[in-house]
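A single protein chain has been removed from this complex, and every other one stays in its place.
A, B and C are the chain letters, set down in written order, and residue numbers restart from 1 in every chain.
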Amino acid sequence: METKQVKKKSNNWKIFSSGIITSNPIFVLFLGMCPVLATTSTFSSAFGMGLAVIAVLVVTNTLISLIRKLVPNEIRIPVYIVIIATVVTIVEMLMYAFMFDLAQTLGVYLSIIVVNCVILGRAESFASKNTVFHSFLDGLGTGLGFLLGVVLVALTREIIGTGGLGFNNPLTGIELFHVQLFPQQFAISLFTVSPGAFIVYGLLTAAFVAINAAYKDRQEKKAKALAKVAQAGGNQ
Amino acid sequence: MADWLRILIAVAILGGLIALLIISYILNKRTKKPEGCIEIDEHCASCNIEGCAVRSVAVEIERAQGEDEK
Amino acid sequence: MHYLLLAISAILVSNIILTRFLGICPFVGVSKSPKNALGMSGALIGVVFMSSIISYAINRYLLEPLDLGFLKLIAFILVIASFVQFVEMFMKRYIPSLYKSLGIYLPLITTNCVVLTVALDVAGTSVTGSLLNWGEMLTYSAATAVGYALIIIGFSYIQLRMQNSTLLPKPFKGNAIALITAGLMAMAFMAFNGMIV
Partner (left out) sequence: MKNIIKLPLFLGAVCLIATGALATVNHFTEDRILANENAKKNENYLIVLDLSNAGDKTLPEAPVAISNQTLLSAGVTAFYEVKNADDSVYGIAYDAVVTGYAGEIKFQVGFVGDQYAGFRASASKESPGFGEDYIAALEDHLGVDWEVEVSTSESDLELLTMDAAQGGKSGTTKTRDPIIGALIAAANDYQDRIGG
């Protein structure tokens, strides 16, 4: 009984964490690349975008999982599109009402969450097959993975591009803090505009691939060594 | 115009559009492809780009997950 | 002159891929072979042009007078999706040769953000600061799609070279180097910035 409980727990954790690390939507799956490039010129806007995506992803995943047995298989995708578009519009309206400055900076990128591959992708490949709670976890995990990804890109860009880091309160648009890490005249402002976005994303991708490869390599070596030890043990 | 009428029209518009999409979707699925086309497989339904590097990764991961669950 | 400036601005100055970062997935993915890139952009130009006409009409003559702005997004995505389905079906049935070259890319276009963004752009005031008229709308949507095609086709030839390169460090292969190259392209396109004041 107890072992079963533990196993269940670890399974939940696995669902939750896979979206963050092993199948991170930004650096591993490369889903929804537009907002990663477009909304990451400042940390505040990237954070806001991440939050919006989390909200949409959690709600759509849960809803779609709720109705997964009701939807006739043939018209699955059109129904998903309607649900996603409704949720995105609602999130957009709420943001324009309560986080006006942030919503204005994000602009059209807020609306095009509708066609973001992450959302429909998770709906299709996960929420349509799994229980409500698991889908909720998956949405939260993938959303967090997305948030971490955009924030990472944004931090790199803002620090190199302006020499400092600021954060605006998403509700009021007033600056909460701003630290200048090095004088502005040494900042490379190229990183705050479009080429910087591509270059930073490209470099971070390469770094992610390299780290992943190294990790896999180590694991394989470990497994080999273990096998060797086992073999040696067997021989004795 | 009364609010309830506006909402009613909104429901009608939305219903019409959804019906349109579903009809076209189903009709399109039932129309056979001409012979000799490149098959774009059904994975990555959101963004199924043939020859997309992303896609092969996504498919692999999905497979791996499937095996894990087994 | 006004229309020419609008077109040049949409194609070069605020190019939809390089300065507005839209439609990146197919940019990195499809444009690995020039043939795919050509087919994709041909289909895209048609779909963007037609679907923005339909969305513009729906918004202007149906949603705006009834004050139903909150249906904009959902209506547009539905219109685009069903338009694409109809075109695909039509092509399959009556023009199979065209389907083979352009039609197979149509399913990919439904979820391409370029289409939806252009539809939203022409229904809003972001392009010229006020609501667009029919002429501006047609110019803008066609020019944006052409700008997209220009980049995606050009980039596919660069990708061709990069795939054959043996000098590239392993982690950079694939998407990483594609993104960095796109960054260099964006830098070059920044030179157009001062062209239209």
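The criterion applied here is as follows: a contact is a pair of C-beta atoms (placed from the backbone, for glycine too) under 8 Å apart; a residue touches a chain by one contact, two chains touch by 3 or more.
All values reported here derive from a predicted model rather than from experimental measurement.
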Write out, one label after another, the shown chains that touch the chain missing from the document.
A, B, C
If I consider the whole complex, including the chain that's not displayed, which of C:Ile11, C:Val28, C:Val48 or C:Ile74 touches that chain?
C:Ile74
Looking at A:Leu51, A:Ile75 or A:Val108, which residue reaches the missing chain?
A:Ile75
For review purposes, identify every residue of chain A that touches the missing chain, sorted by number.
70-72, 75, 79, 82-83, 86, 89-90, 93-94, 96-98, 100, 104
Note that chain B touches the chain not displayed via residues 7, 10-11, 14-15, 18-19, 22
Sites on chain C contacted by the missing partner chain, in the whole complex:
70-71, 74, 197
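Note that only the chains that are shown with their structure count from here on.
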Can you give the whole-Å distance between the Cα centres of chain A and chain C?
24
In whole angstrom, how far does the Cα centroid of chain B sit from the Cα centroid of chain C?
19
Multi-chain touching residues of chain C, meaning two or more other chains, are 25, 28, 74, 78, 81, 111, 174-175
Where chain B touches two or more other chains at once, the residues are 18, 21, 25, 46-47, 53-54
Within the complex, chain C is touched by chain B residues 1, 6, 9-10, 13-14, 17-18, 20-21, 23-25, 27-28, 31-34, 36-38, 40, 46-55
Taking the complex as given, what residues does chain B use to touch chain A?
18, 21-22, 25-26, 29, 44-47, 53-54, 57-58, 61-62, 65
Residue numbers on chain A that touch chain B, as the complex places them
18, 22-23, 28-31, 74-75, 77-78, 81-82, 117-121, 124-125
